[in-house]
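And then chain A:
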Amino acid sequence: MRLKSFLKSTILVSACVVAASSALAQDKPVLTVYTYNSFTSEWGPGPALEKAFEANCACDLTWVALEDGAALLARLKLEGRNTKADVVLGLDTNLTTEAKTTGLIAPHGADVSALKLPIAWDDADFVPYDWGYFAFVYDSEKLKDPPKSLDELIDGKDAPKVIIQDPRTSTPGLGLVMWLREVYGDKAPEAWAGLKPKILTVTKGWSEAYGLFTQGEAPMVLSYTTSPAYHQIVENSDRYKALVFPEGNYMQVEVAARVEGSAQPDLAKSFLQFLISPEAQKVIPTTNYMYPVRDIGADLPPQFSALPQPEKSLLLSPEDAAAHRDAWTKEWIESVSQ
Partner candidate 1 sequence: MRALGRIATPRAAGLSVAVLTGYGLAAVLGGLAITVFALLLAAGDDAQSPPPYAYICRVLGFTLWQAFLSTLLSLLAAILMTRALARQAQFPGRMLLLRLCALPMVMPTIVGIFGVVAVYGGSGYLALVADAVGIDWQPRLYGLAGILIAHVFFNLPLAIRLLLPAFASVPAESWRLAAQLGMGSRDIFRIIEIPLLRQQLPGISIIIFMLCFTTFAVALTLGGGPRATTLEVAIYQALRFDFDLRLGAMLAILQVIFCAGGAWAVWRAGRQMVLGNTARLVAYRYDGRASRARLVDFSVIIFGAIFLTLPILALVQRGLAGMVAAASPASLLSAALVSLGLGLAGGLTATLIGYLIAQARQRALLQGRKRGAMLLGLAGRLGLFVSPMVIGTGIFLAATGSVDLYRIAAAGVILLSAVMALPFVLGVLEPALEVAAARHDRLCAALGLTGWNRFCHIDWPTLRRPIATALALSSVIAMGDLGAIALFGNQDMVNLTLLLYGQLGAYRLDGAASTALILLALALAFYWTIERVVGGRELH
Partner candidate 2 sequence: MSYIDIAGLQFTYEDLVMRFDLTVDEGEVMAIIGPSGAGKSTLLALIGGFEAAQAGSIAVGGEDITDLAPDARPVTTLFQDHNLFAHLSVAQNVGLGLHPGLRLSAEDRVAVAWALEQVGLTGFEDRLPGQLSGGERQRVAIARCILRKRPVLMLDEAFAALGPALRREMLQLVLSLKVRNNLTVLMVTHDPADAAFAADHTSFIADGQVVMSGDTATVLASTHPAIRDYLGT
């Protein structure tokens, strides 16, 4: 019977495939890095970094790609002491305090003296590998007169529609909550109330928001100051521009760390050192579209240097961020649900 033989051959083939893949012998030490999936995709920094690191380490770098930073931390917590991870890469400063409380983070032991960030870096456990400013990005073809300040966006009657992300499911969304809190302090709920009529929709993640924005649903979206660099470099288009506000823009710093109890502590240390080396850092701008953490001189594309820089760089300390995240998210829900 056709079905019988079809079934038989499929089972046979699948069995062979599974057997073959597990039979591949590994004799090099394996460094397992947990990160998020846009990092390891073929358009992200992952492949280039892996190639450069493996060229010198005599090891096998394996990525485990999770959905995003929060998923990363959650998986680490789930696995606890039994985690296979040697390095976690992809948390941001909002999550670092919580990560430390798991007891799974080991001191990085890397030399961070050559780092150049708008803020001083004094964390002994986490190493930054890229950073950026959150910003409202607008479509210059649709919006001829964009708001020049945060106040103008929030209070302006004719302010354009904007797409933002949900702080409960997305790091830019959370970043905006922190941003408004830094600027307006306890008056943040009023600020949100003022912003609410301009919000077209609140999406699950950055991809949905940016997709809707480029589809033309709204003239503004919450993204990064470095987003226009992509369009300039790859699409040769000046259409999308980022707004820097006199009140300041909020930062996002992405970090990596060694995992306590990993089987490859030395390899992990050298990976972190590699991550902040010029060789690795020059991969970052055109793959992750964020700023590198050190001065890479001519390797930084000119479009990046030409990007608008805010006068004030806002960033809550990791402890403050962790302490207030819950309360401020609830406040956000209340203000925007009216």
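The candidates came about this way: all candidates are chains of the complex that A comes from, given by their letters.
The definition used in the following text is that a residue touches a chain if its C-beta (ideal position, glycine included) is under 8 Å from a C-beta of that chain, and two chains touch if they have at least 3 such contacts; residues count from 1.
It should be emphasised that the depicted structure is a prediction, and the values quoted were computed from it without experimental measurement.
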item: Candidate number, among 1 or 2, whose chain touches chain A in this complex; value: 1
item: Footprint of candidate 1 on chain A - complex, ascending; value: 1, 3, 7, 10, 14, 17-18, 21-22, 34, 37-38, 40-44, 46, 62-67, 70-71, 73-75, 77-80, 82-84, 98, 166, 168-169, 196, 199-204, 206-208, 210-212, 214-218, 227, 230-231, 234, 287, 289, 326, 332-333, 336-337
